[in-house]
Structures are given as C-alpha cells and as structure tokens.
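Everything below concerns the one structure shown next.
Left out: one protein chain. Kept in place: all the others.
The chains carry the letters A, B and C, assigned in the order they are written, with residues numbered from 1 in each.
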Amino acid sequence: MGVAVIGYSFMGRAHSNAWRNVAAFYPDVAPVRMQTLVGRDGTRVEQAAADLGWAGVATDWREVIERDDIDIVDVCTPGHLHAEVALAALAAGKHVLVEKPLANSVAECEALVAAAAAARGRALLGFNYRRVPALALARELVGEGRIGTVQQARLSYLQDWLSDPQAPMTWRLRRESAGSGVLGDLGSHAVDQLHYLLGEHVTHASGTLRTFVPERPGPHGTETVTVDDAAWATLHTDSGVVASLEVSRVATGRKNALTVELFGTSGSLRFDLERLNELVLTQAGDARTSGPTTIMVTEPEHPYLKAWWPAGHVLGWDHTFTSQAADFLRAIAADEPVHATFEDGLAAQRVLEAIETSHAAGGLLTETGN
Amino acid sequence: MGVAVIGYSFMGRAHSNAWRNVAAFYPDVAPVRMQTLVGRDGTRVEQAAADLGWAGVATDWREVIERDDIDIVDVCTPGHLHAEVALAALAAGKHVLVEKPLANSVAECEALVAAAAAARGRALLGFNYRRVPALALARELVGEGRIGTVQQARLSYLQDWLSDPQAPMTWRLRRESAGSGVLGDLGSHAVDQLHYLLGEHVTHASGTLRTFVPERPGPHGTETVTVDDAAWATLHTDSGVVASLEVSRVATGRKNALTVELFGTSGSLRFDLERLNELVLTQAGDARTSGPTTIMVTEPEHPYLKAWWPAGHVLGWDHTFTSQAADFLRAIAADEPVHATFEDGLAAQRVLEAIETSHAAGGLLTETGN
Amino acid sequence: MGVAVIGYSFMGRAHSNAWRNVAAFYPDVAPVRMQTLVGRDGTRVEQAAADLGWAGVATDWREVIERDDIDIVDVCTPGHLHAEVALAALAAGKHVLVEKPLANSVAECEALVAAAAAARGRALLGFNYRRVPALALARELVGEGRIGTVQQARLSYLQDWLSDPQAPMTWRLRRESAGSGVLGDLGSHAVDQLHYLLGEHVTHASGTLRTFVPERPGPHGTETVTVDDAAWATLHTDSGVVASLEVSRVATGRKNALTVELFGTSGSLRFDLERLNELVLTQAGDARTSGPTTIMVTEPEHPYLKAWWPAGHVLGWDHTFTSQAADFLRAIAADEPVHATFEDGLAAQRVLEAIETSHAAGGLLTETGN
Partner (left out) sequence: MGVAVIGYSFMGRAHSNAWRNVAAFYPDVAPVRMQTLVGRDGTRVEQAAADLGWAGVATDWREVIERDDIDIVDVCTPGHLHAEVALAALAAGKHVLVEKPLANSVAECEALVAAAAAARGRALLGFNYRRVPALALARELVGEGRIGTVQQARLSYLQDWLSDPQAPMTWRLRRESAGSGVLGDLGSHAVDQLHYLLGEHVTHASGTLRTFVPERPGPHGTETVTVDDAAWATLHTDSGVVASLEVSRVATGRKNALTVELFGTSGSLRFDLERLNELVLTQAGDARTSGPTTIMVTEPEHPYLKAWWPAGHVLGWDHTFTSQAADFLRAIAADEPVHATFEDGLAAQRVLEAIETSHAAGGLLTETGN
C-alpha cells in the first residue's frame, strides 16, 4: 500500500510516525510504502520528508491523488481544507484518512458522508483517542454491562495556554482561520468519546460559550479574539443519559486533560488523558471492599497491548496513531468497516453546532439532528 | 453562655459534639453550658441528652426560647421548620445558629434576613464547610491574589446512594417533606462555597434538573419520586466568572465528593471533601518546576490548625462544627459580625431557585436577583 | 467509672478528648466520670482541667492511685515514667491505660507484663493506630485471606521536622531525656502495626541507624545530638515474611507518613496515615480489570464506623483515641481481653532493641527474643 500524507506540521508528523512504525508493531497488516509527503513549501517539505522517512515529496496535493502508486491519502491539513482534498481523493478511488475534525461545518460533513458512502475506497476519521487502550477498554466494559446502565456522564477537556491575558494572538483565535475556538478544537474529541463509549448519539444540547479575554496582543497591536476560550454544555442522548461537557483553554494547571467519567447503575469509569495508561473502574458490590480501582492498562489482555511491550511498560500519546493506522490497513485488506466513520464526524459536528445555536438562544435546549 | 439545640438526629449530634468540645480546643472563648436538648419524643431525647452531654431536655422548642438561662438557640430541625423557630428565637433576643439551608424558599429567607438585621442577638448560618481549614486557606489565597483573577470555576457535589434504581423511597425523595432534591441538599453547599471563595455573588444561572429513576419501591408499593436526582448549571458572577455546577445522588463511586476548582489568570486551586485535609494549589511560573502542589493543610500556619493537634495530624468532618461554634462565640463576645450570614443563605437560595426557573424555561439564562 | 489522666500536654489532651466524647459515640459503654487530671504545675493543670472538662486536679500521681473514686488510671507521662506509675496503679487494683511506648527498655517492659498478668485490673497499651478504621479493616482482610499468604511487607514512618540542619536542639534529641530517637518514637508504631496486621511477631532483625546532623544549635550554643535521625531495618517473622522498615525525621515533604504495604500471594494492601480514611486493596484476578482499589473506609460496614457519622464523612486522627477508650471500657465491663496488650508493647520493644544491637554489630542479623 502506497501512502501519501498531506501536511507535515504537528499532525503530519504524528501520522508519519504511525506509517513508519505500523509494520514493526502490527506485522499482520499489509506492508506500507511511505511514498509521498505533500506540502506547499518545497524546501521545507523536502527536509521533513528526509527526517520523517518519506520516499518523495509533492507540493500540490492534486498530484498524489492522480498517481497510481498512492493507495491511501491521509489528510492532515487545517480543517477548512479537509473537505476539498478528501472529496477529490474519494472520487479518485483512494482510501482516505482524515484527521479530525472531519470538517468545520455540518454542511461539509454531510457532503463528505455522502461521498464516503458512494466511494470505492475506505474512509476513516482520525479520532485517535479511540485507540487509547484505556478508552477502548472502557468501551468494552460498558458494552459488557460492567457498570450497569449509564445514567450520567461528565466530560471535560481542559488546557491552560490562554490563562494569561497577555498570551499573544494566534491564528487559532481568529474565526476565519480556526473555524471555532476551544469548542471545536477540544470539544469535538470529548463529544466523540461520549458517542464512542456509549454507542449512541447526543440528540439535544444546551450550552454556553465565553471569551474571557476579548483582546490580545498581536504582532501589529491589540487584536480582537473572535472565538471562544471556554464552553459548557449539557448533552442528552437517545437513551436518556445526561452528560456535562466543559472545555477550556484557561484552566490553569491542566495541560492536556481530556477527562471522561461515566456513572452507571452498578459502577463507574473514569479516565484522564494526562494519565493515559490508567482507567479507573468502580464496581458497586461488597461495601467493605469496593472503591475506585486504578487499572494499569498495560497488560496483554488489554486492547492493542499485545502489539506493544511486555506488561507494565507504558505507552505514550503517539502510539494511538500507530494503532489507528493498523486498524485502517486491516479494514482495507478485509474490506470491512472501520471507525471512526465520517458519520461519527458528522454526529460530533452536529452537537457542536447545536451548542453554538443554544448559546445564541440564551441557553435553550436545542435538537442536534442526530 | 447557655445553649439549647433543637433536634437530636444527625445535625443535632454534630452540633452537640461542637458545643461539648469547643472549650477544649478554643480555650479563649466564653465557657458554654450545654443546657437543653430539644426533641418531640421525650424518651428518646432524654437518652440522647445523656449520651451527648446535655444537662436537661425539653420537648417543645418554645420553652427554651422563653428561658433566661438560654443565650444561644441552635436550630437543627428539618429545613421547613427553620424559619418559624429562628424568627421566634431572634424575636426573643437570643443568639441564633441555623443549620443550612437557611430555609426552603427565597421568601422565608428574606423574612429571616430582615429579622436578623433587626435583632439584638447574633445570627449565624451553619454552612460548616467554611470551617474546613483547606477551604478557609483557599479563600485566603484567592484574596491574596495567589492565583490571579479567577475566570472559571468548576464545582460538583457527588454522592451515589441512589445509583441503584432499586434503592428504596425515603422522605428525601418527596417534595412535600424534602422541599427539593439534590439541588437543595448538596447544591446549596457548593453555591455557598463559590460565594465564599470568590467574595461575590452569582447573578445569572442556567440549569437543568433530572430525575433518572422516576419511581422507587416504597413501604406500600411503588411510589413516584418528586424531586431531582441530579442537577447541572452554569453560573455567572458579578465580575464575569463562569462556574459550572454538577450535583448528583447517582454518581457511583463518589461518597461525599464536594469538589471545587478555581482557575485564575496565574494559578488554580482544587479541593475534594473526601480528602478534606488537602488543598491543591497550582501557581504558574517556572515551567520546569510548576504543577499542582498538594498542600497538607495541617500546619500551625493554616486556618484553625493552631487550635488542634501538632503538624501533620489530620482532622475529620466533625471538627468543622467545633471551629464554627468557636467563631460564633467569639463574635458574640466581641459583638462583631460572623459568617455565614443569613444574607449568605438568601443569596444561595436565590441561585437554587433561579436554576429551577431556568430548567422550567428550557435552560434559559435567568437572573438570580443577587 | 472514674478516670484520672496523668499528664496534660499533647497526649494528655488527646486522651482527655477521648474520655470526653466516648459516651456520645459509643452509648453502649459504661458512663465515665472525668474525675482528675494530674500535673506537677498546679496553676497550669487547673487551667487545662477547666478547658478539657475535668472535675478536679492533682499535682501528685500517687494521690489518684490511692483514691477510691478512680477506677482507670491513664498514663500519658513521658516514656521513662511509664513503668513506675503503671506498676503502682496495677498494684493498687486500677485498670491501667499506658500511652505507647510501654516503656523505654525491654527490662521495664518485662516488669510491666508480669505486673499486668498478676493484676486485678485490665491493662491496655495505647497503640492508637490499631483503631484507625482502615488499619482495622486491613487486619480483617488479611485474616480472611483476601490477599492470600503475606510474603513481603514494607513499612515506613516518615516526618521532616529535622530536615533543616539548622533546626534547633530539643529534649527529643538527647538520649537521656528521649530514650531513643526516631526508631523508638515512630518505629514502635510501625513495628506494632506489623505485629497487629499479621498476627505474628518479628523474630530476627537487621538494622542501621544514622544521625545525619550530629550537632544542632541549642539555647546555650552548639549541642551534640545523641539519638538517631533515621533508621532502616529488615525484619523477619515466624512464618517467613520479610518486612522492610524505614523511619526518618529528615524525609522532607512527609509530615506524618506512617505507610504500610503488605504483599500477599493473591493480593496486597496499602495504607498511608496522611490519608487515614483510605485503604488500598489489590486483589489478583481478572487481568483486564484488577488494580489497586482505593476503599474509602467510611461506610457503616467498616470497623468503628457505625459509631460515627453517615457514610462518606471522614474521620480525623483524634477519633482513634475515642474508639480505643470505648474498646477499653467494653473490655472492662465484660472482663475480657483488650489489645494492644503489654505483651504487644514488649514484643515491639524487643524488635527495636534488636535493631540497635544489629546496628552496633555492623548490620548482623539478630534474634529479637520474640
């Protein structure tokens, strides 16, 4: 399988790392050729390709879509370019991996879902946290009924790089370049986890957005921040679960804290991305000995772990992408479904837009369309 | 000072414990006579008085209000009886301590505030968590600017005694006896902490309530639950802080988890009542060495600690009531203000009612009147 | 039952607190009269007695031993005075509670054991940590085989008040006044816990002592420290358990960290006094879901908890003394044994002396005599 990655910054590096390592950890999957790295700046993409292990480069993504030696197109561009590239790649019969978010609007997501349904190739949306072993284990345990029926959930994704009001302006704080603020950037991960762990969708949402620091120092003087610094929502699912969501870039002391907590009728689960090798399971039972159990998710019995190191050797953030690549390659070879699907991306985007709609309406409970 | 406590169940025991011990730990306060314990059942109140150290008993609270040897009337009845007793005691010139909540409605709270303002005696509302040393320290640190300007807060109070849908009906689940569900019972503590720690009030609230289990087994068959099992809100203060609030009785694995987190522009604070001797402080600064610092709040430099044991010896839940009694006695002696005031109780009740109003209006942002 | 406490500083206060509160929490035990507080300084003992709730005072401990209205003599003097007072009290037919350590030498301990065996009254040694609910639960779980056969144990008691080489000289750092250093002061608690939790004794020990700071500033200039700042030992029990012991007063950042860890063939237990309401239990089993479980030891099913507050309300350090007093009163009433016995004190002292002997012999494994 020949692969091309479009983009070579943060996500391009993370995906390149996955393609470079997938065979070493998942020897059962089809061999991969790291064919082409794509970037607009020829000099820089050449250097990146050399460092990251790519055979060649291109400066126009259209080129790789036309080539026969490329089977998989992996889209790591900024979100507002996802749709155009992915639609073209699907139309050309390629297998397509799109880094999250699927796109910046429900309309674009719907177009991508339609294209994926009609396409010859497989489509995968890169919600990489689905391959955190602890979260994959959490989904298994929920499915097995280990915590009973989930009633309440509590999700947050907290960072702190904007705590200081003097932190400078960046492209991420302008609506035209970033699409949205923390809600789209981090909230999408949290909403997808809720859908993934529960196996059902959010149907109604009520929400609030806030820009705590409305102006920040820019390169040419003070500039207006046009996206949200933090957002809060109450989410309701089909089956009646109520989930709270809180996302922030001003949560001082939290570096990358995607936290998930599910409360069921006979147990609960808790996760924090800052300790991604751990899952906390409580099972109601003997009152004398029950309590939160911190499972170190590094045993061969745990999802994905057989592929990696002996028991007790912890994984890092980037290993999730390698496992994601393996799942994709296996699905392609077996011609079987693979998640996250583009539908999953659409479902998440609908929730985010419902939160924005609710905020505009003073917090009113709003249908998501899921 | 002669004291009478009205009520001898959970809160009556906790307050009796405080009066019995206050002189031993706070020898500077005026000596206290544990004069009368009041309860309707003469036999049981006699037994309780003997166990708890009271000199005598009464079966009608009106009796102690009339007596000259009673200086302090401490109201530990159910919430719907607070107003009547406290108003009578204030009118009789007694010093009055009312266990939280001040009352079950804004209207009653307003009457109590007015009465306290006009009264000769001191009035104290028993939000006992204000005397958790870690929370008192948190307030000091906020006031000193150690975490900068607070922008975002995150509060929860989570218990799990209703997780199981088969957990039986109790008086706490009937609106007529309990006034409200978890929102009033636990939410009031959380809202008061927000007011206390920030030194300002919630002016707007948006909220949702939910009864996950609408019917429960009662002594005479299935019965309808008429209060909330869980509640969520977004709260806005005068200065622009946004706080999330989540309270629940179905949060499996959480026993008594009042959690508070304040995010400021240069630091943050975190607290969990299940580890009440600890406060977690993060101070932004040298990126190489900063992070959450777990302060063991058991040093003589910490609030209230000089009165207790040597450094490193942890306190429990009930010590908060003893410190509260000491503060009350000291305020009476010095004729000085003491918090929580009845105004604090009114302010909290207004927030709770605004959350209920917002819920009824589909989540719409609602003014609290504070 | 009339009680006298000898001593009114730290331990005298802690024991007075227990006598003052025992009836309120353990109404089944015989009523107690807080008869006499004994101290050499008449003025100060008068004040202490008033604060702590004692009916009267005495300045000579011999006086209370002769009085008929005193049934229980509670010895809270410095350790080197324990033997004389306790022997006299036992001889006079009193029930005797001795605060740990039983005495400062094996020889004195043996005399006390003999006297207790011959006495009419009950004798109790105040190893109060046996009444920490989490440790009492640990003992139950070991006895029930929940962790299989214990093979390895790990104990420490770490404090940090001597970390700074400029911390001043005190009576605790002079052999003549303190008997020994940290080994006797803190090591005795840890050794007793090992005996208590396992239900067997240490038979051999190998150890090392160290005084990190040999001189400290005293009131009249530099003074030589004549006791240990830290100690280490390897302890072997009858059944073949090997336990490590580490005690220190220079463990910067540890305030009062008595930690215990027991490793069994099918599980383990972990405890830290700084979080005394928690016990961590691991049970080997399903590799997917096993791990350390943090039990919040605040349920009515847990030892001592029914006497206190509703589930989830944490206890503090001083509650252990109240529960100890209740057990003592109950044992006296029922004429039944109560632990810790004076034999327990002797067994612990033998281990401490074997560690000192081993240290003097370059670390050689030494029989304890147990």
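One rule holds in what follows: contacts are C-beta pairs under 8 Å (C-beta built on N, C-alpha and C of every residue); 3 or more make two chains touch, one makes a residue touch a chain.
All of these numbers come straight from a predicted model, not from anything done at the bench.
Student: Which visible chains touch the chain that is not shown?
Tutor: Computed over the complete complex, the missing chain touches A, B, C.
Student: Sort through C:Gly218, C:Pro292 or C:Pro310 and give me the one touching the missing partner chain.
Tutor: The single option touching the absent chain is C:Pro292.
Student: Among the options C:Gly143, C:Gly199, C:Gly253 or C:Pro337, which residue touches the chain absent from this view?
Tutor: The single option touching the absent chain is C:Gly253.
Student: So which bits of subunit C touch the chain we can't see?
Tutor: Per the touch rule, subunit C residues meeting the hidden chain are 147-148, 151-152, 154, 156, 160, 163-165, 206, 208, 210, 212, 230, 232, 234, 240, 242, 244, 246, 248, 250-254, 263-268, 270, 282, 284, 291-292, 358, 362-365.
Student: With the missing chain put back, which residues of subunit B would touch it? List them for me.
Tutor: Touching the missing chain: residues 137, 141, 146, 281, 287-296, 299-302.
Student: Name, in rising order, the residues on subunit A that touch the hidden chain in the full complex.
Tutor: Residues of subunit A in touch with the missing chain: 10, 13-14, 16-17, 20-21, 23-24, 27, 47, 50-53, 159, 161, 255-256, 273-277, 296, 298-299, 309-319.
In the analysis below, only the chains that are shown with their structure count from here on.
Student: State the superposition rotation angle between the two copies subunit A and subunit B, fitting on C-alpha atoms only and giving a multiple of 5 degrees from 0 to 180.
Tutor: 180
Student: Would you indicate which pair of chains has the most C-beta pairs in contact?
Tutor: Top of the contact-pair ranking: A-B.
Student: Just the number, please: Cα centre separation of subunit A and subunit C in whole Å.
Tutor: Computed from C-alpha means, the inter-chain centre distance equals 54 Å.
Student: Using CA atom averages as chain centres, what separation in Å is found between subunit B and subunit C?
Tutor: The computed centroid separation for subunit B versus subunit C comes out at 35 Å.
Student: What parts of subunit C, by residue number, touch at least two of the other chains?
Tutor: Residues 296, 299 of subunit C touch two or more partner chains.
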